[in-house]
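Note that one protein chain is taken out, while the other chains of the complex remain in position.
On to chain A.
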Amino acid sequence: MDIQDYISSGIIENHVLGLTSPAEDAELTRMSEQYPEIRQALREAEEALVSYGVLHSKTPPASVKGKILQALADDGQIHPEDENQTSSRPSKNVFMRAVAIAASVLFLATVGFHLIRTADFRRQISQLKQEKADLIAQNEIFMAQIQETRQELKVIGDPAFTTVVLNGVAGYDNSRALVYWNAASHAVYLKPIDLPALPQNKQYQLWGIVGGQPVNAGIYDPPVGDQALLQMVSIENAEMFAITVEPTGGSDQPTLDQMVVAGKL
């Protein structure tokens, strides 16, 4: 049977109005247990009708409450001792004890429930904190990378910088580096590309050749991964740049047989 057809058949509305047969009622009960949509439609129909009933609300005469409580007491259902009643209260203590026990049980159950919930929330909070810290760290890395890239773009895009391609010498045919040199400000930036890794006790050193003499332009460690632009020591009147492999800490004079790449302006 199609659920929507069943819902729109009118059986639900007729049922809450008491207009259905016992067979139809039984069927609806079965259907509502089986299908949440039908249960939902049934609840809504009930709510609507109850709301309509409530519109007719009318305060009952004040005497009725006492009469009902008295009738219940006579019926043995309750003890006539509540504070809202004016009659004698012989078993107040018994009643209050029952209330206290019920309240305690309820309270303990609630406390237990909340303890479990709280532990759960704590776990969730610490997990979220960790995730937040990770995101912040990641964000810092991205920011730093953007900063570097921006710096690099600034140098590359600046017409005052001359690009010098340093090609690999014999034995380092695949190595290459780029130097950006500013003739006016003398600033030197290095972009190492495909330089081989070095042993622990060695470092790369950049030299500027000025008037035929090598001038130290700074040392740096072999690149790891995609290395950013490195700012090196400023050089005046450079004619050429070269990179040699030197002992860690650098040398005063280049070890010429350790030259890796070189390039003229």
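As a convention for this text, a residue touches a chain if its C-beta (ideal position, glycine included) is under 8 Å from a C-beta of that chain, and two chains touch if they have at least 3 such contacts; residues count from 1.
Note that in this section contacts and distances are computed from a predicted model.
Visitor: For the chain that's not shown, choose its UniProt protein name out of "Branched-chain amino acid ABC transporter permease", "Sarcosine oxidase delta subunit", "RNA polymerase sigma-70 factor, ECF subfamily" or "Multisubunit sodium/proton antiporter, MrpC subunit".
Guide: "RNA polymerase sigma-70 factor, ECF subfamily"
Visitor: Out of A:26, A:64 or A:135, which residue would touch the omitted chain in the full complex?
Guide: In the complete complex, the chain left out is touched by residue A:64.
Visitor: Write down which of A:48, A:133 or A:165 is the residue touching the left-out chain.
Guide: A:48
Visitor: By the contact definition given up top, give the residues of chain A that touch the hidden chain.
Guide: Missing-chain contacts on chain A: residues 10, 13-14, 16-19, 42-61, 64-65, 67-69, 71-72, 75, 77-79, 81-84, 95, 98-99, 102, 106.
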